[in-house]
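Note that one protein chain of the assembly has been removed; the remaining protein chains are unaltered in position.
Labels run A and B following the written order; every chain starts at residue 1.
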Amino acid sequence: MMALRRALISTQHVCRPILQPRYWPARSLAAVAGSSTGHVDVSLDETTGIAILRMNKKPVNSLNLDMLTELTIALDKLESDNRCNGLVITSAVPKIFSAGLDILELYQPERGRLAEFWRALQNFWMKLYASPLAPAAAINGHSPAGGCLMAMSCDYRVMASGNYTIGLNETLLGIVAPFWFVDTMRNVISQRHCEKSLQLGTMYTSADALKIGLVDSLVSDTDTVEAARQELLNWLKVPGYARQLTKEQMRKPTVERLAARQDQDIENFVSFLLKDSIQKGLGRYLESLKKPKK
Amino acid sequence: MMALRRALISTQHVCRPILQPRYWPARSLAAVAGSSTGHVDVSLDETTGIAILRMNKKPVNSLNLDMLTELTIALDKLESDNRCNGLVITSAVPKIFSAGLDILELYQPERGRLAEFWRALQNFWMKLYASPLAPAAAINGHSPAGGCLMAMSCDYRVMASGNYTIGLNETLLGIVAPFWFVDTMRNVISQRHCEKSLQLGTMYTSADALKIGLVDSLVSDTDTVEAARQELLNWLKVPGYARQLTKEQMRKPTVERLAARQDQDIENFVSFLLKDSIQKGLGRYLESLKKPKK
Partner (left out) sequence: MMALRRALISTQHVCRPILQPRYWPARSLAAVAGSSTGHVDVSLDETTGIAILRMNKKPVNSLNLDMLTELTIALDKLESDNRCNGLVITSAVPKIFSAGLDILELYQPERGRLAEFWRALQNFWMKLYASPLAPAAAINGHSPAGGCLMAMSCDYRVMASGNYTIGLNETLLGIVAPFWFVDTMRNVISQRHCEKSLQLGTMYTSADALKIGLVDSLVSDTDTVEAARQELLNWLKVPGYARQLTKEQMRKPTVERLAARQDQDIENFVSFLLKDSIQKGLGRYLESLKKPKK
């Protein structure tokens, strides 16, 4: 009870800076129909009520604090916009959906900033996972780690059939995916595939991802957004109130697992990440990125 | 603790009228071997110990309060009959297994009646889901909503390979399947298929139902009962005591989830259904049924 109240208080606490204009200039709702902050482009088709959100942060749509904040605000605005009923999330950067968490937030961070970053990720996930907009992921490129988490949190996943991969590969960086990453994956694929792929950090090809149910369908590389849009049209035919309550009923326990221990999860993650051995591992990984690939 | 005791008390309270003779004339157990109340025909093969229960309520075996009561009593009698070890549930009405809950119980109902109806459904489900008779569903026709719930609550499902569909399509009527429908489905198919099909109200063809595990096998339309009977013969070869305890161990937590909050679930359902918007939706649906199909 106390824990829950504290979690709620700290959620409010965190949401305040997110909603402040320094990240997102105040604009009228009308402007949402075509808006951009440079990293997040949003267009809304008022006929269908479907918005397309394109991540546009080169080179790999990495999720740093600013990007997470922009994404959260964009989602928040769309959910408050009564012209918007559905959402497709995709990438404007070729060959990459999102590379996941920005490793520069994780390597040699300031403790307070790292905590703020992690809370922003938690808040974005809780919002996306429970979104009434039936988000569909148009996965038009690689989607490791946080990119995979984002895709798994949607209601539908269509992936480009090209030479792309998707998965939670945290262990390969010496990191442990937190429990709510695991919960999210377990609600998409089987417990067995979770156990194996999380330990091994498996990156699945699109074909394998389809086979184990990590994505729902494959289309050619240029058709992901249109396929997601077509799928969403079916979802939007269902009475929205009943569909949203049904989703809430199924996903609420998963969201509440994190909401009830949000502070503790931040503390766990920050303490873990600041360990010397983990930081050294990240350092080696960053070094390896600088070397030319064979 | 209080909640559990209250749930138990109200269960007793509800069971009393069900067991009164107004729904089912008192008859000797011997007569069960071939019995009917007009809507539920039961025949028992004393050699194998397998009973066949045929729902016979034209036009679509809809589940109203009387039908649920008859089904509960029939199940209760068979479970008390020491000549009976197994049960096949099927339909005597061509092309339909059961259309599920009678919409006439849901549309413009009297509040007390609606609560009684819902409690009867809860009680029937709890009894069927935990039945020691290893019920097998011979799904010889369409099986939406409550019909699908009934099939999923059995231990085995064989479906006619003809042009029939099965699924929980509540959202299409603007209704939300309660948590124990979801629990039942999640114990049959994957969490992912639950999430998607419950939101979309998906009705699966028999072929798709087989593919995702919603049914166990397909046979030609006229062979479902015999196929279910043959399957049951295998189940009855297993020492009954061990099989039943194994089932109880696996299904008890699911039944107890409802038992512990039965009153609250009734209150939730009744309040939800009596909303103006829900009633208007049902009204529109009933109107649409009257129009000739294109």
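For the reader, a short list of remarks on this structure follows.
Here, a residue touches a chain if its C-beta (ideal position, glycine included) is under 8 Å from a C-beta of that chain, and two chains touch if they have at least 3 such contacts.
Remember, predicted model here, so these are calculated numbers, not experimental data.
Of A:D155, A:E170 or A:D216, it is A:E170 that touches the chain left out of the display. Residue A:C194 is the one among A:C194, A:V238 or A:I266 that touches the chain not shown.
One chain of the complex is left out; on subunit B, the residues touching it are 134, 155-156, 186-190, 213, 216, 234-235, 238-239, 241-243, 245-247, 249-251.
Within the entire complex, the positions of subunit A that touch the omitted partner chain are 170-177, 179, 182, 190-192, 194-196, 198-201, 277, 281.
Going forward, only the chains that are shown with their structure count from here on.
Note on chain placement: the centre of subunit A and the centre of subunit B lie 39 Å apart, centres being C-alpha means.
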